[in-house]
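Reviewing the structure listed below.
All protein chains but one are shown in place.
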Amino acid sequence: MNKIKVAVIGASGYAGLELVRLLVRHPGCDLAALTSLEYPGIPFSQVFPALAGIVDLSFSPASGSEPEKIAAGAEVVFTAIPHQAAMGIIPRLLAKKGCKVVDLSADFRFREVGLYEKWYQAHTAPELLTEAVYGLPELHREEVRRTRLVANPGCYPTCVILGLAPLAQARLLQPDSVIADCKSGVSGAGRQTLLGLTFCEVNDGFRAYKVLEHRHTPEMEQELSRLAGTPVQVTFTPHLVPMSRGILGTLYASLTEPRAEGELRELYRKFYQGHPFVRLHPPGSLPDTRNVRGANFCDLALRVDEGGRRVIVLSAIDNLAKGAASQAVQNFNLMVGFPETMGLETPPFLP
Amino acid sequence: MNKIKVAVIGASGYAGLELVRLLVRHPGCDLAALTSLEYPGIPFSQVFPALAGIVDLSFSPASGSEPEKIAAGAEVVFTAIPHQAAMGIIPRLLAKKGCKVVDLSADFRFREVGLYEKWYQAHTAPELLTEAVYGLPELHREEVRRTRLVANPGCYPTCVILGLAPLAQARLLQPDSVIADCKSGVSGAGRQTLLGLTFCEVNDGFRAYKVLEHRHTPEMEQELSRLAGTPVQVTFTPHLVPMSRGILGTLYASLTEPRAEGELRELYRKFYQGHPFVRLHPPGSLPDTRNVRGANFCDLALRVDEGGRRVIVLSAIDNLAKGAASQAVQNFNLMVGFPETMGLETPPFLP
Amino acid sequence: MNKIKVAVIGASGYAGLELVRLLVRHPGCDLAALTSLEYPGIPFSQVFPALAGIVDLSFSPASGSEPEKIAAGAEVVFTAIPHQAAMGIIPRLLAKKGCKVVDLSADFRFREVGLYEKWYQAHTAPELLTEAVYGLPELHREEVRRTRLVANPGCYPTCVILGLAPLAQARLLQPDSVIADCKSGVSGAGRQTLLGLTFCEVNDGFRAYKVLEHRHTPEMEQELSRLAGTPVQVTFTPHLVPMSRGILGTLYASLTEPRAEGELRELYRKFYQGHPFVRLHPPGSLPDTRNVRGANFCDLALRVDEGGRRVIVLSAIDNLAKGAASQAVQNFNLMVGFPETMGLETPPFLP
Partner (left out) sequence: MNKIKVAVIGASGYAGLELVRLLVRHPGCDLAALTSLEYPGIPFSQVFPALAGIVDLSFSPASGSEPEKIAAGAEVVFTAIPHQAAMGIIPRLLAKKGCKVVDLSADFRFREVGLYEKWYQAHTAPELLTEAVYGLPELHREEVRRTRLVANPGCYPTCVILGLAPLAQARLLQPDSVIADCKSGVSGAGRQTLLGLTFCEVNDGFRAYKVLEHRHTPEMEQELSRLAGTPVQVTFTPHLVPMSRGILGTLYASLTEPRAEGELRELYRKFYQGHPFVRLHPPGSLPDTRNVRGANFCDLALRVDEGGRRVIVLSAIDNLAKGAASQAVQNFNLMVGFPETMGLETPPFLP
């Protein structure tokens, strides 16, 4: 098989590292270049000795004319850099004919530039927003196959949207009732050096943060509203768990009409039929972030209260995997015509 | 000062251990006896070498006529044993004139025997339910002062009730809107030997459990309904956090009338005035379970959404402290006429 | 390619689970059967929901005539059961012509039955000890290729022997000077339900155990003595680290003759040339168990004191991987003529 040349821009963060771990063993591609602002010229395996003997590349600098060089040498580029930086580089990559991009930042996730600018800042490449596809393959598989620019979803939105999509599409979601109480491992904050992320400030503690003001909220609302055909509001509360990876979303909603648990389970089963990465728990069993660690799965379970009026959905993903890097590879597979699961078959990592 | 003789029945569990840690340094009492089903005759400090040189007692057996002996030798008895076992022993303790009991089990927490029997089992001492006082001093301080039997609240109920009491009393709580999404450290499950509690099954993972079926639900509903003057329903979801101690409750409710955040903060401030163990966070700051570790505090913060319709309260306690042992000591202090904070002054343990 | 049918006896412990994770994705084999004493008849993915959609087998019972049935249906059998149980079953497996066994217990690790019986108990299949090969491929690769019974090494011995083998073989090890101070994650104790392994008894603590009496000592001494050509004594101290996986050995020895650090590094480089799973750290860099997590690597570094008299070797493995399951797969690859690294290429799991 002819291998596809790929590059990772921003390969020294946790999402970038996870991309490299996956791509270096992906049977359909060759790693052509890795960039880093912090470690230009330094061997990847010096920064990450875990990959010694596995990854032989050194980091490229990512500045100057490097983006053009990278686009020249790679057919698909993954950008795992902060928002704002991404929209500065991506038009330069796409300027090369045939180049495809999977962007892990927030820059191309919104259909309306106004929404982006309300939560982030001025957009410098709004012309790409119409062709960018929101890369949640369970909702947009066909569009992903045809686009050259995928906006890979945020970690929390992946967890929440997959957890509520079947209800939204079935018009069962009362639009002002949705509460997404989400809990994330620390790697969700990235490979950042902050006092609040040091071991002694996190270990053996639990806290909420950015209550009512987290930027992932409009992303959830955009996709759920689209599915529901009406504006859906999400009350979203993120929390920090003393663990490295994983997100559990506990999602609450009122139903527009009462439904039995079994009916909803059947609804979910049908909705996700043919989607190999969403697993529905059998009755009596609940998701645990440990069961999806390092894998591209989203595990779901649901409970309905006695009256059939309020539903609770539990949704578990690995924030670095289905919430970032492995979902990016899933999108890549679709964009280049590979089987959707290619290179994503390693079982979850436990214990 | 004349010291009060106290005993702990069930001193080898985590709540019992925490009671011993507090009582052995409490300036107003003397530890007269400690019992354990598992370690009869064995020195306390052999089971818990941390307390070597501090606690010199050995465990008493707790069987046969031991309860009567304990009642004979102690003025106040703490029972830190499972429900059902507690109601078997407590009437025997109270048979001694003047004996007072702080019970950490669920057996005397309900005012209606039917409610208890629906969630637990048949009650064998229902006659004591009318005199038992629900030992949340912030709500029942005066009754606690006068009773001989305090039913120390559950850990989750302490967190949730303190978090919502001001709203309930002010009739601001829409009675069917309350969601209590709670996260607990592992010691909440007690000092039990279960596969699901072993390190490798908990570490670096996060999961919900007993969704819609946890026995602490009716306790929350009893107290919030009493305050609200109308039946309040609570949708309660407990979760397990990979940490030893701490509970954070993220509490959601719709308001019966819109309110600004500042108004609610003022409501809370007044409600908890004169209650030294409830601390209200200033705007912009949020509770962390680390800040209450090992201490009798309940830390609260609140946020209101744009329309002033939905409130989010964050409530943090230490499940073994304010959620069990230190709250029991707070009740003890009130029952015997000591200052409420006596023996509870050690600052939170961090980092 | 014709796939080889394999079975795992004892697939519900942590080493068994890790074997299943590896074998189910191994391109050269088919999982024919999994047994468990505790979960006979139950689907593997019910016990381990992480593997739902990946492993479709149910557990076989492992009792009665099951061993013969398993041997009939599998060309290679992995036994991941306790010592003593293993030697009861393995002769029955080998009775089938052509059947090969990789045993993860201690039963066939010793060349002298007396040594085994001193540390364990009476041996019931001593006749197999002469043909069994100690499955440390870096020392015994050719014998492993030719045998039908591999005794897969213990986790601590793997760490310590690989760390000191070059010195032993070069006669540089002063035989009574060796100290192996080893630290292991909790999964090393297996998937056992013990109070001392529960989260609250392990979290945020560190302790030594079985000082001077751990059964892995004679295994280290057997192999190091063989290499050194003289009896080598090991003072071995195991410790428990609050983490799930990983062993770090800090190994101290006096040298028979002074050597510079560079000389020793060169000695190690040559010794492990052609052995893809041993990685020598460059000067200035030290192993971390995180860098080998989930992978078959042993990472080594060494330091020599000023006089060139005392050497400190740091040796890191994953106790469930190179210390158990992935080393078993490495042995399997050699026994059946596959490339040594087949199915073992997933990069270490981090962060």
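Labels A, B and C are assigned to the chains in the order they are written; within every chain, residues are numbered from 1.
Note that a residue touches a chain if its C-beta (ideal position, glycine included) is under 8 Å from a C-beta of that chain, and two chains touch if they have at least 3 such contacts.
Predicted model, so just to flag it, every value in this text is computed and none were measured.
Only one residue from C:His83, C:Arg109, C:His123 or C:Arg245 touches the chain missing from this view: C:Arg245.
Screening B:His214, B:His239 or B:Arg290 against the full complex identifies B:Arg290 as the residue touching the chain left out. Within the complete assembly, residues 14, 17, 21, 24-25, 46, 48-54, 187, 191, 203-204, 244-245, 276, 279, 281, 285, 288, 290-295, 297, 299, 345-351 of chain B touch the chain that is not shown. Residue-level contact of chain C with the missing chain is found at 179, 181, 183, 185, 200-201, 203-209, 211-212, 235, 237, 239, 241-246, 248, 250, 252, 286-290, 293, 303, 305, 310, 312, 314, 316, 351.
The set of chain A residues touching the chain not shown comprises 14, 186-187, 191-195, 197-200, 202-204, 242-244.
Rule of thumb we're sticking to: only the chains that are shown with their structure count from here on.
Looking at which positions face the partner, chain A and chain C present mostly the same ones, since more than half of the interface numbers are shared. Closest chain to the protein centre (all Cα atoms averaged), using per-chain Cα means: A. Of all chains, the one whose CA centroid is most distant from that of chain B is C. Chain centres here are Cα means. That of chain A falls 40 Å from that of chain B. One inter-chain figure worth recording: chain B and chain C are separated by 46 Å, centre to centre, where each centre is the mean of the chain's CA atoms. Averaged C-alpha coordinates put the centre of chain A at 36 Å from the centre of chain C.
Looking at chain A, one finds that residues 203-204, 244-245, 288, 290, 293, 351 touch two or more other chains.
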